[in-house]
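Notes follow once the structure below has been shown.
Every protein chain of the complex appears in place save one, which is left out.
Entry: chain A
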Amino acid sequence: MAGERRHKGMRLSKLYSFKCLKPFSKEDHSQIGSRGYSRVVFCNDPDNPEALQLNYRGNYVSTTKYTAANFIPKSLFEQFRRVANIYFLVVAFVSFSPLAPYTAPSVLAPLLFVIGATMVKEGVEDLRRRRQDIEANNRRVLVLSKNGEFSKTKWKNLRVGDLVKVHKDEYFPADLLLLSSSYEDGVCYVETMNLDGETNLKLKHALEITSVEESSIKNFRGGVIKCEDPNEHLYSFVGTLHYQGQQYPLSPQQMLLRDSKLRNTDFIVGVVVFTGHDTKVMQNATDPPSKRSKIERKMDKIVYILFSILIVIAFTGSVFFGIITRRDVTDDGKKMRRWYLRPDRTTVFYEPRRAVLASFFHFLTALMLYGYLIPISLYVSIEVVKVLQSIFINQDQEMYHEETDRPARARTSNLNEELGQVDTILSDKTGTLTCNSMEFVKCSISGTAYGRGMTEVELALRKQKGMSMRPQDDEIKANPTKSVKGFNFWDERVVDGQWINQPNAELIQKFFRVLAICHTAIPDVDGESGEISYEAESPDEAAFVIASRELGFEFFARSQTHISLHEIDHVSGEKVDRVYELLHVLEFSSSRKRMSVIVRNPENRLLLLSKGADSVMFERLAKHGRQFERETKEHIKRYAEAGLRTLVIAYREVDEEEYRIWEEEFLNAKTLVTEDRDALIDAAADKIEKDLILLGSTAVEDKLQKGVPDCIEKLSQAGVKIWVLTGDKTETAINIGYACSLLREGMEKILITLDSPDIETLEKQGDKDAVAKASFQSIKKQLREGMSQTAAAATTDDSANEKPEMFGLVIDGKSLTFALDKKLEKEFLELASRCGSVICCRSSPKQKALVTRLVKTGTGRTTLAIGDGANDVGMLQEADIGVGISGAEGMQAVMASDFAIAQFRFLERLLLVHGHWCYRRIAMMICYFFYKNLTFGFTLFWYEAYASFSGKPAYNDWYMSCYNVFFTSLPVIALGVFDQDVSARLCLKYPLLYQEGVQNILFSWERILGWMLNGIISSMIIFFLTINTLASQAFRKDGQVVDYSVLGVTMYSCVVWTVNCQMAISINYFTWIQHCFIWGSIGVWYLFLVIYGSLPPTFSTTAYQVFVETSAPSPICWLTLVLVTFSALLPYFTYRAFQIKFRPMYHDIIVEQRRTERFESGTRTASAVSGELPVQVEFTLHHLKANLSRRDSWN
């Protein structure tokens, strides 16, 4: 298992590439040039007419979304893909016609503002990308020019076939084929940080034929590379080099990818194969998947509701308008009723004789007039808010990981509020729950177990079982060796060279030799201290080489053909250097589950050294190699129970003849240039990896990350379900489950597995159909049993909420295949949802993605997937939210994720604090947005009833157009960014609060409609109180009466005050920012009124001097304002007061409780309060529990 984590990229890429390239896999390499494999590169000869004909793209790279020419149309197009914006655009156009209820500029201005703001944002982002592009395109690289000298050229001028020279610590300008390097054997070291984030160095080596000296490489001409077309698979490359009449197979080993860096090598020479957008890194550059949150999707529905309301009231108005207009002229057409409107000489819009047409036009007018129901600035405000929220997430110090220097990062801001609604977390294990830094703890050599340390899992199990851990503590303390990272092994029989005295010393020596030789790590010798560190592709491998170094088998040098060790000779006990000739590496892959090397030892004997998963290794043992099989199996089982990852170590001697025949076949397979080459290589490798002799097994510990059990417990207290999807063995997984408190003592385990004797016997018979059938039946039966088990528990246990805690479901990969079958997935999901924790063992990346999809679609609830490796990418992209752990495994997962954190434990804060807050904020914000627009929009409608539905708003045009943008938007944004119901500390202390989001209490339809109703009630209060106080009588001492402008200003002031004060009483968190924005918005309204009112009357029309001269000196206007504002807020306030009394929400209880606590401690009468639970609280909790249990049995 140890090698499992390696080459996951490859594994994944195969998963997909196989699928799409299958049709070509049968073709052999002679057909190169066919679809998929058509690229021809003329090395060092880009001016060759044939090469010119191919016309490959240049190395110019552009990652921008827009160009200077298409920015305006394209970004406008993007903007107007939103329904609401289209509506406003149409309105803006129509506003130029006489239909418009208000002037065109006042409609256009806010639209332009909103669109402009978004476009500027897009533009700035794109400009930044453009600068990066320019920087990259103009970097310089040495290219072999026609005169045979290397001269500097800009990156963008590179062409396919150019010969380039790259120096140490420079980036490769394109995908290159390595020809030679400053090392004699043509190797070089590459850092691929920018590609996959892996920091370890990778060894690349040139073909022998091309690895010549620099002077002669200049004459390298006539080589033709035929290879695959550009694709995005970073770890695969298929091609051949035709040179001097010979064909040489090419592999990823020779490819140097753009944006990776040359390290520890003075220079290399390579030929450009892929340029610009054809390079693998550019082919990989896809935007993070665009996901939309549930809230936003629901918001769209609300916008549709508002549209319907809009249409309904517009239609109502038009009907009335039509009726009234028709009556303006008597039937004989002679007499006019409302003669002052001149209905005899009117336009079509008011034509009484064609009242139907007039009312149709009026309908259009009304659609525009009531357009204030649709909040134009909603989308842009939400975007601003989310970006700011993301900044807060990125800035959170509590989610910063010191060791790796990584803060949390929100890669997309779309999903912030979704974080507050997570129902199920699907987690990877290795690297996510664990550190993925392996420590060599135990080993079993020739049937003897070594290693005395206790693993964390064992400690946790003991702790759960209530056993004392004293003795073990002593044992650990007895460990005298210095601490070495990756090495936690102590056994007096083995360390410090003591193994020589063991009876099985020879086997121990062989065992550690395998560990020291069979790997792909690269030693890195510190020049000064002589200490050796290793760059390994997987942490397990690093643990092995470190372990063998600590025990006396120091691997210190690797070349393409040799591996050198300092060894202690077990006979003499002296330190000697031994050099092994490395013949072949049979690489690890997920299907092979093993890796081997073939070496020639200094005694000139051929050895095959192999390590791999027990499931594949035991069947490959020779008859005479099974001496210790029973003991080793026993040990492996024990190790697995202790949560360790085990690998079986074996070797064999190969005789020369067999090797010669095999090598030919193997090399043949390697020279193939088709997609099934890998399969053929595997088959060839299979032939030699047999008849092995068992040496023993290793056990490495993957330590749990700090804080994982606590975090999981908090999350499960928050009612979040956690599924662990791991590739581990069942036993390991179960024990890790215990260690991280996913499974608890007293929880009933439901184990679904196919490891039953009858199925095994069937398997031995080899009848695949029968096996499948029997397996299916068996899984079905087990699922049924599980169901009845849970059902029985549910009926006997009356307390519903404890039910989900009672069961833990464990299912292995094979069973999962059947459980995910269409026929069984429902039952599986049903069973799984009745269990508190679910663990899927031995699951493949594809299964992970499938399970995620099943949970997502099957329950319709928000899923969060968290993982760190390339094998989790599918799962991350499938889930509603993908969280990547930016750990040791590279950046593939992070690249596919929506949020990146450094440690699993930060998930707790990300969800319970940021998720909760963001959810709350966005939900509140949207509700409030609709409230404020309904309040405003409906005052327009009521006024229409008093203006014979003619389409005249009560307000000046510019008041209205500034409403959304200036007078009410900043407080909402402040709400969306800063509001918090309870502090972060309390969010974590009361994880139950999180259920507000999961059950979507704050954005339920009741709540949304409640807010809408509140808006309508407010508008009625505002309108009717205003028109009745400011009726026809004088409104000032000097006898003046209220006219259109005064009524408009007063009513509008009431609206501005009401919606802003509503904000003030509905937020929970008042900092100076809120004060500033809320009172500032009101201030801005008055400021606007004064400034606008002082403009010449031709501009300000009805607003001219209206505030200064007319309404401000009138006491009744102010009294009306006070009356209306308080009255309009009264219904909400009363509702809240009753709600807190009778049905408090969770955060209300918490806030109150905090306050009481403080109060009590303040008066130092912290006496125990009566144990009696208030009825209301009990009711709420009961309600909550009922919700929970309903949720748990969706169907």
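Quick note on the criterion: a residue touches a chain if its C-beta (ideal position, glycine included) is under 8 Å from a C-beta of that chain, and two chains touch if they have at least 3 such contacts; residues count from 1.
One rule holds for everything that comes next: contacts and distances are computed from a predicted model.
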Candidate names "Protein OSCP1", "N-acetylgalactosaminide beta-1,3-galactosyltransferase", "Sorting nexin-1" or "ALA-interacting subunit"; UniProt protein name, chain not shown | "ALA-interacting subunit"
With the full complex in mind, choose from A:Ile1027, A:Cys1061 or A:Val1090 the residue touching the hidden chain.
-> A:Ile1027
Absent-chain contact - pick from A:Ser533, A:Gln789 or A:Gln1153 = A:Gln1153
Looking beyond the chains shown, say which of A:Phe80, A:Phe307, A:Phe320 or A:Tyr1044 touches the absent one.
-> A:Tyr1044
Please pick, from A:Phe150, A:Phe556 or A:Phe1126, the residue that touches the omitted chain in the full complex.
-> A:Phe1126
At which residues does chain A meet the chain that is not included here?
-> 101, 335-342, 345-347, 349-350, 391-392, 394-398, 400, 402, 405-407, 464, 709-710, 713, 716-717, 741, 744-746, 801-802, 805, 917, 946-948, 950-952, 954, 978, 980, 983-984, 988, 990-993, 1025, 1027-1029, 1031-1048, 1065, 1068-1073, 1096-1098, 1101, 1104-1105, 1109-1110, 1114-1116, 1119-1120, 1122-1123, 1126-1127, 1130, 1133-1134, 1136-1137, 1140-1141, 1144, 1146, 1148-1156, 1169-1170, 1173-1178, 1181, 1185
